[in-house]
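All protein chains of the complex are present and in place, except for one that has been dropped.
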Amino acid sequence: MHVVFVYKTTTMPGTYIPSDYLSVAVIIIFAALIGLGAIAAGLLVRPRRPYARKLMPYESGNPPVGEPRYRFSVKFYIVAMLFVVFDVEAVFLYPWAVAYDKLGIFGFVEMMLFIFILLIGYIYVWKKGAFNWE
Amino acid sequence: MEMETTISLLDIRPIIPELTLICVGLILILLDLIVKKKEIVAVVGIAGTLVALFGTYKLYGFYEPQVAFGGMFVLDGYANFFKLIFFLNIILTICISMKYMKIEKASFGEYYSLLMFSTTGMMIMASAADLIVLYLGLELMALSTYILVGLMRKKPRSNEAAIKYFFLGAFSSAFLLYGISLTYGLTGTTSLSGIAESLNALNIIGSPITYLGLIFMIVAFGFKIALVPFHMWAPDVYEGAPTSITAFMSVGPKAAGFAVLGRVLFDAFPAMQGQWASILIPMAVLTMAAGSIIALAQTNIKRMLAYSSIAHAGYMLLGIIAGTHEGLTSMVNYLMIYLFMNIGAFAIVIMLRREGFQGEDLEDYMGLSKSHPLASFLMLIFMFSLAGIPPTAGFIGKFYVFMEVINAGYVYLAIIAVVFSVISAFFYLRIVMYMYMKDPKQEVTLTTSPTMSIALAITAMMILIFGIFPSILLNLVRYSILG
Amino acid sequence: MSLSEILWVLIKTVLVVSVFLLHVMYVQYFERKVIGHMQGRMGPMRVGWHGLLQPIADSIKLFFKEDIIPSSADKPIFYIAPIIGVVAGVSTLAVIPLWSGFSIADLNVGILYILALSALASFSVILGGWASNSKYSFLGGLRSSAQVISYEIAMGLSLVGVMMMSGSANLSDIVNAQKGGWFIVPQFIAFVVFMIAVFAETNRVPFDLPEAETELVSGFATEYSGMRWALFFMAEYAGMFVMSGLAVVCFFGGWSGPAFLPGVVWFLLKVYSFIFLFFWVRATLPRYRYDQLMGLGWKLFIPLALANIILTGLIKLL
Partner (left out) sequence: MVPLSWYIVLSAVMFCIGVFGFLARRNLLIIFISIELMLNSVNISLVAFSHYLQSMTGQILVFFVIAVAAAEAAIGLAIIIAYYKNNPTIKVDEINLLKG
């Protein structure tokens, strides 16, 4: 018979809920311990015989040529910027979605306006060719 | 807890002008993707602005102030008059920039939609009665103006101007936010009238924290209006940006900054008039001084006009320092006149610009009267008005501002202002002297376009009309603000 | 915070994390067996009965393998990258409700917590690729992070539909809201978008071009070896487990099921069927080209997810 410990505190503003976030902290520490522990354990038993040829970056055998951190295409920057913009849009959608039943018609129309304006930006970016990767 | 928010459709009516402008901006974005000739985009832009202008003045019909979104957005005479300034500003800017953008080989469709969004931001700022709406309007305007400044990607000057403007603008908006958070923390609300009430209720009128919050906000608005301690960015950005954007930027964001400064100081901190006046007085004096004196040493006309617009910000600040509603009306009256003379002067600078000839050094204006008498005569009117010489409207603007400052008891300020406007008259008239007394150094051909001549005609005519019959503008301003 | 609560939290965490570690080892074995059988071969047979001890042998081998750190690598970031990956992967476990009332941290922002940590995981990919200072890993790290980022939007938007249906972001509430009927039926579009986005998030087969052996020599993890490489590997499997757990909770009613089996068995049954789906797809589908992969993510899935949100809004209004 396992003890069912239902632990759910009301989250009205004003009451503090350290307990949930405490367990999050505990699991993060645990995960970090696993990572560090695995590496630390390895350090003890692992052979260490580094010599120059072994420490060269791996180029499937032949010696590395050219400067590894060369200037990459601006496409990655554009993708990052679009991600920032669309993710902030998603952030605005989350609270609306959660409180959707309470908002009724007005909430729906308001958010459709928000999504509509965003779609125009989306079409603009699409037509300007930011999405096709040559 | 069941929070049923039923915001009736009636609330949407006051923001119809802003909504139309945003829709026009969005249409322009889509239009720019389809149409190849950018003039169509510009023409549609002007048509849309006129529709929004009509919308504002249809709502303006009834007199008592309209409140929307639970007191966050107020539509009163003060806001509507500023919206008139912003509409004129964007229409004149589009007129003077159509041909100019082709010469600069930067004729992008986005240029016009960004102008639309920037103007919407200014309109939201003008009618914001809540610090949140005010911050949003300010950011909308600022972000679109950053891109407009840096539009000519190929030219290093425009890039550098955009970097300087962006970093100082972002810095000042962080200051504004810190001011807002302090004021919110103290008074518990962000609505301007709410702040005034809770300041009296908690009788923390003179307390250092309120003062600190107010200082942070004044610092932020000081950046936007380019008052002296925070004006470093203005000359570089005005010189680097495309000239039509410099014209737009020297009027639009500055007027919006004054609208917001007036509303925050008069609605949220009315009881602290003594404190904020004591901050603004040294800033106004330093602004007038720096604007007039440094302009003397300038060789580039855009940089000279930048310093002159800093000086004019100093004169306008006197209207707010007076602390009375008449002071506000004189400032708004000065702003409207400043709009016409500033855009007119920049329009002439744009006319000189053509392929391979910058037309920005003072020497380029030598002997302009011999080759182009009409253009030099228009420039003469604008320079007289900027200097404040009687027949033109510039004199009227300055006169009323100084009158209000004297009525409010700051007589020494008026004297200092007159001294500096006399000093400033020197570098305005130097250009007139270059045009008329000197003989031309090299052959100068002007690039004129139909819309440019319309814009020049409007601005020159307005300056002369308001100069000779000042009562027209003054009564309109008094009717809208004092009611 | 009474002592018993703290103790209870510790017990829960130790329990879940240790079970998870076992899971990682044995799901890797399970994968090699399944794919082996799908390709007509037997998979690991030699170590122990039917290769059951194979995962243990692998992990011991990893402990003893030499850990080579390239000389030109950026040392501190090179060390931290795998640990960020593991922390991001494992700590998303905290929110998944294994059975009614049992989840390590019952946050009322459950879904946001998982999305935030999956964004953190893309950090470890970029840093790992950048720090090991070799062309393959740099390009691989860049590409796989770009892919993870663009599919994360589609995943976020597809979950909005689920939140609208259940009216809360807390995962236990979502499961309880599905008592009437699993969300897979009304939210089918969202489920399709979510599943494909999850494939891309965890760099699994149809979308694992940046790590493909034939292309970029296992992408950002090229320079890593020994235990450090294993940590990246563990982060990937953690992501796979958590995402299929999320899919089960959001679309297939978590632990709810006919009474003859306890809740947790139902949950694990559903999760392992999803993991089987991962392996099945890996054994059958060919790999996408990079530009198809990115174009698909942006052009198809975001509009699809937005359309689903609008549709759910309309349906709920009627």
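A, B and C are the chain letters, set down in written order, and residue numbers restart from 1 in every chain.
What we mean here is this: a residue touches a chain if its C-beta (ideal position, glycine included) is under 8 Å from a C-beta of that chain, and two chains touch if they have at least 3 such contacts.
For clarity, every value in this text was computed on a predicted model and none was experimentally measured.
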Displayed chains contacting the withheld chain: A, B
Contact partner of the left-out chain, one of B:26, B:68, B:126 or B:162: B:162
Options B:17, B:77, B:109 or B:240, residue touching the unrepresented chain: B:240
Residue in contact with the excluded chain [from B:177, B:205 or B:286]: B:177
Interface with the undisplayed chain - residues on subunit B: 131-132, 135-136, 139, 143, 146-147, 150, 153-157, 159-164, 166-167, 170-171, 173-174, 177-178, 180-182, 184-185, 188-190, 235-236, 239-240, 294
Touching residues on subunit A - with respect to the absent chain: 13-14, 16, 74, 77, 81, 84-85, 87-88, 91-92
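One rule holds in what follows: only the chains that are shown with their structure count from here on.
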Partition of the remaining chains by touching, absent subunit A: B | C
Closest chain to global C-alpha mean, per-chain Cα centroids: A
Centroid distance [mean C-alpha coordinates] between subunit B and subunit A, Å: 42
Of all residues in subunit C, the ones touching two or more other chains: none
Residue list for subunit B, restricted to those that touch at least two other chains: none
Touch list for subunit B against partner subunit A, complex: 2-7, 22, 26, 29-30, 33
Complex contacts: residues of subunit A adjacent to subunit C: 4-8, 11, 18-24, 26-28, 30-32, 34-36, 38-39, 41-43, 45-50, 52, 54-60, 64, 66, 68-70, 72, 75-76, 79-80, 82-83, 86-87, 90, 93-94, 97-101, 105, 108, 111-112, 115, 119, 122, 126, 131-134
Contact set on subunit A toward subunit B in their complex: 102-104, 106-107, 117, 120-121, 123-124, 127-128
